[in-house]
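Structure record follows, encoded as structure tokens.
What you see is the complex with one protein chain gone and the rest in place.
Up next, subunit A:
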Amino acid sequence: MADDKDVLRDVWFGRIPTCFTLYQDEITEREAEPFYLLLPRVSYLTLVTDKVKKHFLKVMKAEDVEEMWFDFEGTPLKWHYPIGLLFDLHASNTALPWSITVHFKNFPERDLLHCPSNSVIEAHFMSSIKEADALKHKSQVINDMQKKDHKQLWMGLQNDKFDQFWAMNRKLMEYPTEEGGFRYIPFRIYLTMSDRPFIQKLFRPISPDGHTHTLGDLLKAVYPVAISNDDESKRYQVVIHGIEPLLETPLQWLSEHLSHPDNFLHISVIPAPSD
């Protein structure tokens, strides 16, 4: 039986093999070869694609290059979503490698945030962590940390240093024993077939009468459509980090082990493939 700590490592080191191809209308001096990269599920596109940019800049003139952005099958990819979430949401049941198109012009202002520097990614990452701790601990743990501790969380993610990150993050995963869990579970449920980008609500890991809430309990409460009845065929898949956890899994355990580094459980609800 795998140790729970192994799960933390498996989540952190999850990778998605990706093929980056330059958009055909970009102006190049010669033909651009596709670029292959293993993307960390838990990181952000703009943080890990410097090599992609360098590769394509080799065949382009500086004046033809503006801010780099990506699309998958015509959908602009939001860099502020974790990479693994983007994959699960848009490309779960497609063949690997994940084929992403690279653009250097016509930035889609309505769909994407600009990302002029890593400070933007850091601020976004830290604001998610702060919001998660507001939910889990009324911000007590994050506020007790010093600025250098916050920096350590970010540097751990940026430099892919599991031990450095978790040395700090473990404090955000603690809770008073008598409580049995966090105050509220930080989660977001993403739907592909909806105008709403995600569902986020207040939800406790333990019910008032001491019953441990499961993933199934969460879905029944906030998005019952995701769960099919026994007699009908499954219409949706509920995916976290590329897997479908059993609905009986305790939510508190999921929050401690399958959260992203930003301390949120990012859950995708996608149509089940029709074989």
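By definition in this document, contacts are C-beta pairs under 8 Å (C-beta built on N, C-alpha and C of every residue); 3 or more make two chains touch, one makes a residue touch a chain; residues count from 1.
The rule we apply is simple: contacts and distances are computed from a predicted model.
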item: Listed names "Myotubularin-related protein 12", "Coatomer subunit zeta", "Ubiquitin-like-conjugating enzyme ATG10" or "Exosome component 5", matching UniProt entry of the absent chain; value: "Ubiquitin-like-conjugating enzyme ATG10"
item: Touch with the omitted chain, as defined above, among A:19, A:59, A:134 or A:227; value: A:134
item: Residue of A:30, A:110 or A:211 touching the missing chain in the full complex; value: A:110
item: Options A:55, A:78, A:103 or A:213, residue touching the unrepresented chain; value: A:78
item: Residue among A:195, A:232 or A:248 that touches the chain left out of view; value: A:195
item: Hidden partner chain, residues of subunit A it touches; value: 78, 80, 110-114, 119-120, 122-124, 126-127, 130-131, 134-135, 139, 186, 195-197, 200-202
